[in-house]
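For this depiction, one protein chain was excluded, whereas all remaining protein chains were kept in their positions.
Just so it is clear, A and B label the chains in written order, and each chain counts residues from 1 on its own.
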Amino acid sequence: MAEKQKATIVLFSGDFDKVFAAFTIATGTLAAGIDTTLFVTFWGLNAIRKDVLTGKGLFGRMVGVMNRGGLDRIGPSKFNFGGIGRWMFKKMMKDKKVTMLPELRQMMIDLGVHFYACKTSMDVMEIDPDVLIPEVKGVVGVATMVEVAAKSQIQFFI
Amino acid sequence: MAEKQKATIVLFSGDFDKVFAAFTIATGTLAAGIDTTLFVTFWGLNAIRKDVLTGKGLFGRMVGVMNRGGLDRIGPSKFNFGGIGRWMFKKMMKDKKVTMLPELRQMMIDLGVHFYACKTSMDVMEIDPDVLIPEVKGVVGVATMVEVAAKSQIQFFI
Partner (left out) sequence: MAEKQKATIVLFSGDFDKVFAAFTIATGTLAAGIDTTLFVTFWGLNAIRKDVLTGKGLFGRMVGVMNRGGLDRIGPSKFNFGGIGRWMFKKMMKDKKVTMLPELRQMMIDLGVHFYACKTSMDVMEIDPDVLIPEVKGVVGVATMVEVAAKSQIQFFI
């Protein structure tokens, strides 16, 4: 194990809780000195956009969606904690001073994470590369992901 | 690394977008010369049935569900792209000429993918093996999956 260890996370989900889990895991691997790559695809692309995760970004919108749709929009699995919703979840996180998504993302960047955006998703969603944060190292196809993942000790699809 | 590299994907989800992600990743590993196995379980079993993914199959039904239930049935995570729904997503994919699910599945088969169906799920769901596409190599238990996964460089649960 002379070569540096690697971790590959495919971030498919754009759900607040799953993005939080992905960012927390990546921060953990980076802190452990593991070379960490996030291949961001589909709904996850929101997590590496300029216009979200800042100010009224993802959080604001999430709350907006919640207010508009109410807790009825949240699937059964989310009722496990006695009806806790994302809005409450977010509030609790803030109260607990858990590092929030924008701070976690910045920490990942400072620790040298490699962000790649999935080309197919970008095309399908008609997302312009300009809307992505400048730290994204490239818009790539699945072949690049496979190459890195095959050399990674840790791989997760989130 | 004299032996051929392996990839194991447990396909649990039957969601259009996740099946698409799983098929895209598998096509990528196969194209990279990696021996690729898909263990298909629960909702994912739809993706290897004869009667879906063809003609009015999965696509038609998806649209049917959408029309019947409306976009209200789609959880909050799917609202991230400004309210885009699966129907619109599918339409955009077609417009962009992205390879659709049936074509992706055929490509995987041509590249030598190993499809296995989960026995427990088949029993619970009362799915007859006859409804599965003939390319499915067997209906197996979790032990078979574990054996292959333990030798795989790439593993994802989707």
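A few notes on this one:
Methods note: contacts are C-beta pairs under 8 Å (C-beta built on N, C-alpha and C of every residue); 3 or more make two chains touch, one makes a residue touch a chain.
All figures in this text were calculated on a predicted structure; none of them were measured in a lab.
Interface note for the absent chain: among B:Glu3, B:Asp110 or B:Glu126, the touching residue is B:Glu126. Annotation for subunit B: contacts to the undisplayed chain at residues 10, 12-15, 18, 41-43, 46, 61-62, 65-66, 69, 73-75, 86, 120, 123-126, 141-143, 145-147, 149-151, 155-157. Hidden from this view is one chain, which touches subunit A at 5, 7, 17-18, 21, 24-25, 27-29, 31-32, 34, 72, 75-81, 84, 89, 92-93, 96, 98, 153-158.
Note that in this section only the chains that are shown with their structure count from here on.
We define each chain's centre as the mean of its Cα atoms; on that basis subunit A and subunit B are separated by 22 Å.
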